[in-house]
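Note that one protein chain is taken out, while the other chains of the complex remain in position.
So, subunit A:
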């Protein structure tokens, strides 16, 4: 038994590794097929994404990328400040008891299926926002962006809190002993000391927002337009993939292959973010 166990465990590790490799391989393969039909230059430089038009179609990824970046930026404007403030509160101010109550709540929030957030955005947040912003379309970037931000708050809060809590108390005492207030200690000593973990949590949050699908598919719309107007209907990369896979684009059509190229682009974005997060936590790791 003692001899078999390590091999079994290795096998399970190998299965997940090969699955990942398989996915990346398929993605690459089908992306190549797509680029044999549509030039990579058009994909990267054209300003329109009109895949449904058989004759005069255009495959410029830009509108999908801006749609993604727009919702991601809105989400970050919510998630980073609120998440960071919650982390500071939890690690520096909350009593042990409060922390024990709030942390599980955050974990529950993180476990809500994203489709629920999607409907919350479409049926509650959008109508509410329309009362404030008259020109707001039914599908828009603002509402799913905000809701996505709310969804990501627990992740930022929890990861940043972990980083801040691991700063030794002796360092806090050093600062308090010099007459700094609790807030000064939190912001000028603890936060910089935990910088790598905190920044890594931001980067992972961005990665999460870029890859988020259901909220933007439900509430963001399906109009790939190159715009930075948050009140308009947009389409993100993920939402496009949902649209195609749930529609009736036949196997072997250019549209069919286009989702692999979009998927590849998405993969490059999130991979870059994850690598960046890893680099940051390794490069700036604090040793106390």
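Please note the rule applied: contacts are C-beta pairs under 8 Å (C-beta built on N, C-alpha and C of every residue); 3 or more make two chains touch, one makes a residue touch a chain; residues count from 1.
We take it that contacts and distances are computed from a predicted model.
Q: For the chain that is missing from this picture, which UniProt protein name fits: "Cytochrome c", "2-oxoisovalerate dehydrogenase subunit alpha", "Phosphate transport system ATP-binding protein" or "Putative DNA modification/repair radical SAM protein"?
A: According to UniProt, the chain not displayed is called "Phosphate transport system ATP-binding protein".
Q: Check each of A:77, A:105, A:178 or A:271 against the chain that is not shown and name the one that touches it.
A: A:178
Q: Touching residues of subunit A against the unshown chain: what are they?
A: Residue positions of subunit A that touch the missing chain: 95-96, 168, 170-171, 173-181, 184, 188-189, 192-193, 286-288.
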